[in-house]
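Dropping a structure here in structure tokens format, bear with me for questions.
A single protein chain has been omitted from the complex, and every remaining protein chain is retained in its original position.
Our next item is chain A:
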Amino acid sequence: MRIVVDLALCQDHGQCVFSAPQVFSLDENGKLSFRDGATDTYISADLDESLRDDVEEAADACPLQAIEVEG
């Protein structure tokens, strides 16, 4: 399982961080930390299956629906 985040769509609401703090975080400016070295898309490494509920909740909670859970 991995996540794909559309950084062009993302507006840094931070809802994902509340749902899956092990996966998502905001930097000191309140921006999604994946934006460092930003491309338009962030693709995670393979995530442990134990995180599935949390990342699915994060994907649902994203106001812009910018998170996709693959696999």
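By our rule, a residue touches a chain if its C-beta (ideal position, glycine included) is under 8 Å from a C-beta of that chain, and two chains touch if they have at least 3 such contacts; residues count from 1.
By definition in this document, contacts and distances are computed from a predicted model.
The chain not displayed here is annotated in its UniProt record as "NADPH-dependent 2,4-dienoyl-CoA reductase/sulfur reductase-like enzyme", chosen from "Sugar ABC transporter permease", "Extracellular solute-binding protein", "Aldehyde dehydrogenase family protein" or "NADPH-dependent 2,4-dienoyl-CoA reductase/sulfur reductase-like enzyme".
Hidden from this view is one chain, which touches chain A at 11-15, 17-18, 26-31, 56-57, 60-61, 63-65, 68.
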